[in-house]
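Each remark here refers to the structure printed beneath this line.
As you look at this complex, bear in mind that one protein chain is not there, while each of the others sits in place.
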Amino acid sequence: MTTVHDSVDEAVAGIEDGSTVLVGGFGMAGMPVDLIDALIRQGATDLTVVSNNAGNGDTGLAALLAEGRVRKMVCSFPRQADSWVFDGLYRAGRIELEVVPQGNLAERMRAAGAGIGAFFCPTGVGTPLAEGKETREIDGRTYVLEYPLRADVALVKAHVADRMGNLVYRKTARNFGPVMATAATTTIVQVQQVVEPGGLDPEAVVTPGIYVDRVAVVPDRSGATS
Amino acid sequence: MTTVHDSVDEAVAGIEDGSTVLVGGFGMAGMPVDLIDALIRQGATDLTVVSNNAGNGDTGLAALLAEGRVRKMVCSFPRQADSWVFDGLYRAGRIELEVVPQGNLAERMRAAGAGIGAFFCPTGVGTPLAEGKETREIDGRTYVLEYPLRADVALVKAHVADRMGNLVYRKTARNFGPVMATAATTTIVQVQQVVEPGGLDPEAVVTPGIYVDRVAVVPDRSGATS
Amino acid sequence: MTVTVREHTDRGPLSRDEIAARIARDIPRGAYVNLGIGQPTLVADHLGPDSGIVLHTENGMLGMGPVAVGDQVDPDLTNAGKIPVVELPGAAYFHHADSFAMMRGGHLDVCVLGAFQVSAGGDLANWHTGAPDAIPAVGGAMDLAIGAKQVVVMMTLLAKDGTPKLVRDCTYPLTGVGCVDRLYTDLAVFELGPGGAAVTETFGISYDELAARLDVPLRPGA
Partner (left out) sequence: MTVTVREHTDRGPLSRDEIAARIARDIPRGAYVNLGIGQPTLVADHLGPDSGIVLHTENGMLGMGPVAVGDQVDPDLTNAGKIPVVELPGAAYFHHADSFAMMRGGHLDVCVLGAFQVSAGGDLANWHTGAPDAIPAVGGAMDLAIGAKQVVVMMTLLAKDGTPKLVRDCTYPLTGVGCVDRLYTDLAVFELGPGGAAVTETFGISYDELAARLDVPLRPGA
């Protein structure tokens, strides 16, 4: 059952040290910055964070990294023009890194959510990222065996939720949110607005409420300051 | 590139004898009856048909079966109150049947569309439908290895298409359409209406046009007769 | 700790509708529930509108409402038994691969299924009688059996010929192995698992009478 919370702090309560946390977003688009800020205040540490990138600039995920709260990053593309926080930690040997091809990252979380035990995948065959992994030829093509990527918590930014937890997103900010919501024990979502059941078109719901545990409303920042 | 056709007959042109054909629908909801009628006129035979059910009443898929054009049915639930056409053929030994758990049917087509070589699946372990299949224990749970289900042609019923082939569906008539569209070499869709690009909400598109080869407009029958 | 069976010997066995009500009572508020085709659909009649329980149908919907009547009937909106239903506020539609990912991924809290046979260890047989002339049809039964967090079976305890349908080992082809958590019947409620069958409640029969009727390892339940 989805609960709607008055604050992001209430929404992130109870995240434990050592948790694996999925963090939505592709760069800053879809990054749940307010939930991450709340997680920084909440205090959980020794985290494994799964996210496409390893933080941009000094806010959001980068701020969590700067606080020294992340033991390991699992991501597809850590190195970016503005990933200086991660770069510094990595070069100082203060953070572990597992690089995963972006499609495997998405598909492994999808498998976790869908009950798939493992899958033979065409990506990365013959490359260093498949080294040591089981391979198999099927119908003349070689595949690598990949395993589900499950997590304790997912932090997701969506656009609008209804009180039942159904979600819609905005444009390419949708990215990893829907698949992360399926792969975590507890999915926590920030949205700009919560509407009553019936306020979203059932044909256009992207994440059904069954995948959503907690919702917190965060009004649009640009709106709040203008 | 998606082409829009004036008639269902034009849309099904070229389907070859011996093809594997995915047919959408769950019972009659989402069944592409007009495309099937066109396929009956078109003449392709010796078909393998993949569909959740094995025909209802005397129209749609049941009519194709009655014409003796289907060599084999792959489905999850052939036996229904109104599946007399299939039942008769099956009991007379005139049609092959492969029964597949419904979730495997969907996931195997999804795998075909997603480039997955095979997947370890929790459904059917220890049952007759997994007999002879490879199994593996992963993290303490037993899984069966299942393979993709690819096809030459998919016949799908959607609600509205735009000229680029983007599709939206109606309610539970969505069912197998979106996943079948990804698993076939040629996807042929009947819709009630075709709109210009921009006429569908990009956030609400269910099947992107990349999966759609041919679209034919079939006005709603109830509308046509009232 | 004293383990006691709630024995209701002051009444007869439960009717089908009473079994459904009994199941409904145990489903937690706000649960996501799938009701299999046939008898289990009766459970819906006993879920209060304020229970917050959300019904899933395998053909791609959460927030399924009751059977459609009159003008509500829409051929594009049916339940898993192909019967027209209505949509509740807060519903969501999704395609079949997403629907079964939801089922197989363990996201449904409860599913209620009918059965031909159930074993004391929780094996389920509900898709095929094994009769040589029967046309096999499995639908989503195997996916539901292994997918929901709690798998509940609703059936009469005895077949028409009086033989128990709760057995040591299923003789009908299996739907799933060790998957049934709870069994609700007209005569008793059982918790099933690797340790065998535990009886939590009886109706119109005492625990001892029940034990005498069944050929399975039985114990009083919590």
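So that you can tell them apart, the chains are marked A, B and C in the order they are listed, and the count of residues begins at 1 in each.
Everything that follows uses one rule, which is that a contact is a pair of C-beta atoms (placed from the backbone, for glycine too) under 8 Å apart; a residue touches a chain by one contact, two chains touch by 3 or more.
Nothing here was measured: the structure is a model prediction, and the numbers come from that model.
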Identify the visible chains that the left-out chain touches across the whole complex.
A, B
Tell me which residue among A:32, A:55 or A:78 touches the hidden chain in the full complex.
A:78
By the document's definition of touch, the residue of A:32, A:101, A:148 or A:202 touching the omitted chain is A:101
Touch list for chain A against the chain that is not drawn:
26-30, 52, 76-80, 86-87, 90-91, 97, 99-107, 109-110, 121-129, 169-179, 206
Residues belonging to chain B that touch the chain removed from view:
1, 110, 112-116, 162-164, 166, 182, 196-198, 200, 202-203, 205, 208-211
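Definition applied: only the chains that are shown with their structure count from here on.
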Which chains lie in contact with each of chain B and chain C?
A
Counting only C-beta pairs in contact, which pair of chains has the most of them?
B-C
So what's the Cα centroid distance for chain B and chain C, whole Å?
29
I'd like to verify one number: the distance from the centre of chain A to the centre of chain C, where each centre is the average of its C-alpha atoms, in whole angstrom.
35
Using the touch definition from the top, which residues of chain A touch two or more other chains?
114-116, 202-203
At least two partner chains per residue is the criterion; list those residues in chain C.
61, 87, 93-94, 100-101, 104, 146-147
